[in-house]
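Here it is, the structure in full.
As you look at this complex, bear in mind that one protein chain is not there, while each of the others sits in place.
First chain written, first letter: the chains are A and B, and each begins at residue 1.
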Amino acid sequence: MTLSFLAALINLDKPGVFLHWGVIQISLANVIVIGLMVAVFLLAIFIPFDRKSRRR
Amino acid sequence: MSETTILQRRFNPDRDARPWQGGSRPYDLIKEVTICFLVVTVLVVGLAFLFGSPDDKAISIQTWATANQIDFAQTSISELNGTSGTATYGPPYNNFVGSSQSLGPISLESWIGVHIPVNPAQDFVLGPLSTVANAPNVTRALDVFNAATPSQQLAWETNYATAVSHASSVNGHLVVPRGAYGPIGVMIGQLTAMAKSGALDSAMVDQSGFYGTNYTKSLLYIADSTYFAAQGTAHHLSGDQWGMMNETGNFPGQAWLWLYTFWYQVPPFSTSANADIQVSALMGLLSLLLLLVPFIPGLRSIPRWTRVYRFIWKDYYRSQG
Partner (left out) sequence: MSTTKDQTVLDQEEAELARQWTGRIRRLLVDALPPDKLLPDRQPSYLSSWIYIFGALTIGGLALVILTGTVLALEGPQWWHVSSIGLFVNSMHLWSVEFFFFFMVIHLWGKFFMAAWRGNRQLTWMTGVVTFFFSIGAGFTGYVSQTNFDSQWIATQAKDGINATGAGAFVNALNFGQMLMWHIVLLPAAVVALTGLHILMVRHKGIVTPIEVNGTEVPHQGTQSESDPS
């Protein structure tokens, strides 16, 4: 059965993009994932959780 | 000994936590977990729609020999004359001495010994050829080879290895320059034909019976080729390309292996013949440190020194004035 609507909208199956920086070689995809992890961690720490519970 | 007493001990801010005397408020854990599950589901379905997942076809012996029969013939003679990667691997596959890794005097690899016996000459070349029926020239070549003395066999193998390094493909046929290699030309020629037809793939899996699920031998054979190594390097998957954390295409890979693959890129590991066991040992040690952080003075103080916790509990510290 072919359900074409299930096919990926963006085709990532192309030759990978890699960043080189001295000894470091990393795929763009992994950089994005790791960068997002750091960003989400920082957001989780800095965004106020619950305005109501703040004491005045 | 097990009598429980109430003791006073110095409060250590990196080890102790005071029991909570302050207030509480309603908090719905089950709702939290449910919402989290739904959020993850939406994210996952979204990315599955957007990006899908990679699926580069597996490489069979047939694919390999069809794409590059010269490489196949060259790899096969190295299996027969015992110079291939698998033939010179040592434990756990065979008794070849000198290639096992060690950490100082300790070589777990060679102490454990042979547990998954692989004899490339027999398993990859002679065995599959002996299954060929209705080909008198092949049977004859095998008989001649088997009847010869080891030194004669070695001479033929060496001569063929030299000749095949100048081989070419003519109209899809493997053409090896003439030489004094006795029956080996027929043997490797037949093996190459078997490989290209797919018969070698089934001959090698057949060894494990009707329900074969063990591809150890075929994979070792394929991995000895230059063709396979080139595919890995082209996909940026090789060990010296931080390949361990990469995925084919533009997909994120096992990014959590960054530290493991990092060590392979830097000295002394990048030039060491024992890199695998050295990096394993180092990672084992670092893993133990992570496990034991709560007990290690200094390490367990980092949270207090970095003061990141001031942001996490900002409401609490603000209320404390």
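The rule is simple: a residue touches a chain if its C-beta (ideal position, glycine included) is under 8 Å from a C-beta of that chain, and two chains touch if they have at least 3 such contacts.
On a predicted model such as this, the values are computed, not experimentally measured, just so you know.
**Student:** Could you tell me which shown chains are touched by the chain that is not displayed?
**Tutor:** A, B
**Student:** Can you say which of B:A65, B:V125, B:A163 or B:L237 touches the chain missing from this structure?
**Tutor:** The single option touching the absent chain is B:L237.
**Student:** Which listed residue, B:V40, B:L154 or B:V175, touches the chain dropped from view?
**Tutor:** Of these options, the touching residue for the absent chain is B:V40.
**Student:** Need a quick check: the contact residues on chain B for the chain that isn't drawn.
**Tutor:** Output for chain B: 1-20, 22-30, 32-33, 36-41, 43-45, 47-48, 51-59, 91-92, 101, 108-109, 111-113, 115-116, 213-216, 219-220, 222-223, 228, 231-232, 235, 237, 239, 243-244, 247-248, 251-252, 254-257, 274, 276-277, 279-280, 287, 290-295, 297, 300, 302-304, 306, 308-309, 311-317.
**Student:** What residues on chain A make contact with the chain left out of this view?
**Tutor:** 1-4, 6-8, 33, 36-37, 40-41, 43-45, 47, 49-50, 53
The rule is short, and it goes like this: only the chains that are shown with their structure count from here on.
**Student:** So what's the Cα centroid distance for chain A and chain B, whole Å?
**Tutor:** Computed from C-alpha means, the inter-chain centre distance equals 27 Å.
**Student:** What residues on chain A touch chain B, complex-wise?
**Tutor:** Of all residues in chain A, those touching chain B are 6-18, 23-30, 32-34, 45-46, 48-50, 53-55.
**Student:** How about chain B: which of its residues touch chain A in the complex?
**Tutor:** Per the stated touch rule, the residues are 25, 49-56, 235-236, 241-242, 245-253, 255, 258, 265-266, 308, 311-312, 315, 318-319.
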